[in-house]
Every structure is written in C-alpha cells, then in structure tokens.
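All protein chains of the complex are present and in place, except for one that has been dropped.
Coming up: chain A.
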C-alpha cells in the first residue's frame, strides 16, 4: 500500500523563498482557499453524519428501522422540565388545508389496515413533537387518544411492535404537555395497557412504554398511584435484569425515580425499590446513577421510616462516596438525600459520620461547587452539629469550625445562615471542653455578629449558644484571679453586648425573655453598667 519511507527524508526548505514572501504581499483570499474550505466543511458534515448514523444504530433495537432523530423529546423531569404553560408558543391558526390533512390522518388511524394505522400514527407523533404546532391541540381529542391507546395492544402483524412503539411514542409526546393533556391519556385507560407493554419481548417497545409511564407519573400523586395500582412498579422493577440494554436501564431508572417522587403505598414496595437502587448505585453510567440518586433523595423526603429503611439498606456508605463524584448531576441528589438523613435520629447520623461524610462535606464546602450543593452541605453540617457531644467532637476533629466561622461571615446569604445554625447548634450542645475549643476558634464573635438577624428561630438558637458559652465562662471565672467571666469580656469587646441590649426591643417574647435572662445573669449587677477591666498584665513586648 503506501510506499516504504525513503532512507533519508528530504530536508525541509530552510528559508522562505522570495516568491513565498511575494505571496504574502497584500495577501488576500485566493480561490484554492475557498475550494479547500468547502471541501473541509463537507468533510466535517460527513464525519458528523457518520457519527449520527452509527450512534443511532448503537442505540437502536432490531425493530425500529427508521426513527427520526428530530422528534426526540427528553424525559420530563418531575419538577421543572415540563413545557411551561405560561409561555405558549406562537400558535398559528390551523388552516383548512391543515384540517383536511388532519382528517386524512384520523381516517388512517381508524382504518383497519395496519400500514395506514402506522403511517397515521407516525404523522401524529411528528405533529406532536413539534413545539407549537397548530395541529397539536386538534389532535389531542378523546377520540384520537382512545384510538392510540387501542393501538397499544396491536400485535397480530409483523409490524405490530412498530405500531406499539409509535402509538406509545405519540402518547409520550402528549403526556409531555399540559396536565389536561395527561388527563386525557389516563382517562382513556392508557396506564394498564402501557404497563402491559412492559412485558413485551421487544426492548424498544418496553422503553417507549416506560417513557410514557414516566411522564404520567411525573404529573401528580394521583397519577403515580394509578401506575402503581396497575402493577406498574412491579413490572418496572423487573426491567432491571442482566439482559437489559443501557438505554432501557436508563429509561427504567428515570421512570422509577418519578414513581418515588411520592410516598409509596407500602413498606414492602419501598424495600423492593431500595434493593434495586442499591444495585444501581454501582452503575458507571452517569445518567443511571444520577436518576438513582434522585430516587433515593425522593425516598428520604418522605419521613423517618423511609430514612430508616434507606439506612438499613446499607447504601449510605456508597452515597457518601458519591458525594465526590465528578458530575453535579450526581452530587446534587446525593447531598439532598444525605441532608435529609442527617436531620434524622442521632444514631442514623452516626452512620454518616462513620462513613466519612465530614471529609467529603469539607471538600464540598471549600471547592467550587454550585451554590445549592454547598448550601445543602452546610445544612448537613448544621444537622450534625445538633447531634450528640461525640458528633460535635467529630466536627471539631474534622477542623470544620474555622470554615464554618468563615462562612458565617463571608458566605452567600443562605449558606451564611446555615453556618450560623451550625455554630449555634454546636455551642448549645457542646461539652464545656468543646465550648472552650469552639470559643478558641472565634465562635463568640460569629454568634454576636448574628444577633442583628431578623430570623427569630435562628436568633434564639444563637442566644442559646451564647448562654452555654457564658455558663462555661462562669466556670472560668472561678479559676481566674480577677474573677471576671472571660467570655463575657469577649462579647463586650466585639460589640456583642450592645447587640444583645438592642435585642430587648425585638418583638418576640421568647427572645425578649432569653435576652433579659442573659443580661441579668451576666452583666447587670448593682444596677450599674459593667465596665471592662483593664488588661491585668503589663505589656512587655
């Protein structure tokens, strides 16, 4: 094929010969450039088309010979990705010609000839997949939808599976629309039929059915229950087997996460789901992993029973590891889930600490993560700070306090608040030794600075923290020759006492009482204002 390389390669031209230099004089585009660029553009186009063709094949299953890529609609995520109804696309009025076209399609749909049915279904699916298509509203009628649902059960013919896919696809597109649209679909009895399709031997049929069910489940708790009542959950869980293709697993995981968004009817169902999720957490596919973590985080939202089951399923250790995953799509649901777990009972929190969560949180808080992740991380820390003395000690040992103090002063407002909560919690619940250490890191100033906030709950927590600190200060006072409370002194010096006095005007009884109590216990003696003592030791440096 290629010639063998010659023994001594020709030496490169050493200098720019005059005519090359001449070409550079008032250089402008020349023809050959245009030609080369056109060729390069076509090569680029060719390359990307080849990639497209191949990757379509790689995704595809045997029975879907020509799916059009332009009609792909990504799964709607439960919270936000639905097309928003407040922002309607510019709807052109359907013309007569359009109506005639539609009539033809509907006739095809209703015919008994499977080719005509298929053709019509594809056309409907395409109409539905274009945003703002004026015909979409006209297609979504009870009649048409009912017929599409019927076609879900067609299988007599060789092309049956294809028709099933197309019908399910069309329904998927409808369920991606408004709540009313979804209701038309559920009212037409689509759910049991879609669930039935999950038994299909064809993976692309199952995949499309899952997609539709996922969209339906995203709609409301009622819809989720409808899917579960028809055995959708069990069928869905059986999709997770070693023969499944990645694309199927992705779709199944996403649909499962949508079902987990609401509380599951029974504990045994939650358990079964957790078993699958536990396995999926080891997936290397980022999409699967992300949706699995979302499912876990939804479950953790439902209450302490679910959290206890999550802990029992022994996935927390894995979840903690996933905090260090490179993709925020994974880290976000994981930290949401763990934030929930950290709000549970002390023994549950201890699991997390034992799994090494603190080091991970430290990294999340110090590196350049998205704000919501850092915020949840900080909330998790403050939850842990509200735990036992041993847990507070773990926070101190992890060298987290200086970071919290820094965040309490310079963090973005939400994170700042969470950091103050963490400090208040730690000082309220810490042992005297721990409080001494916390004070050493600067907690008094941090709490005093927070006394100007307007959030009553947080203020109260800060006052509680300060109270614990001052109590420990009283113990110090006894050791101290001058007999002063060193922590009270720090409070005065940093202006904390002034802020405390201002709180007497705060319109909240609990806070008022706590403030008075503090002032009376530590400052107001003999009705005179306390004066700061002079520095007892001479400055000899």
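Brief remarks follow.
Operating definition for what follows: a residue touches a chain if its C-beta (ideal position, glycine included) is under 8 Å from a C-beta of that chain, and two chains touch if they have at least 3 such contacts; residues count from 1.
We take it that contacts and distances are computed from a predicted model.
For the chain that is left out, the UniProt protein name among "LYR motif-containing protein", "DNA repair protein RAD51 homolog 3", "DNA 5'-3' helicase" or "Importin subunit beta-1" is "Importin subunit beta-1". Considering the whole complex, the residue from A:53, A:141, A:187 or A:370 that touches the absent chain is A:53. Along chain A, the points of touch with the absent chain fall at residues 1-3, 5-9, 11, 14-16, 18, 21-22, 24-26, 28-31, 33-35, 38-39, 41-43, 45-46, 49-50, 53-54, 57-58, 61-62, 242-246, 284-286.
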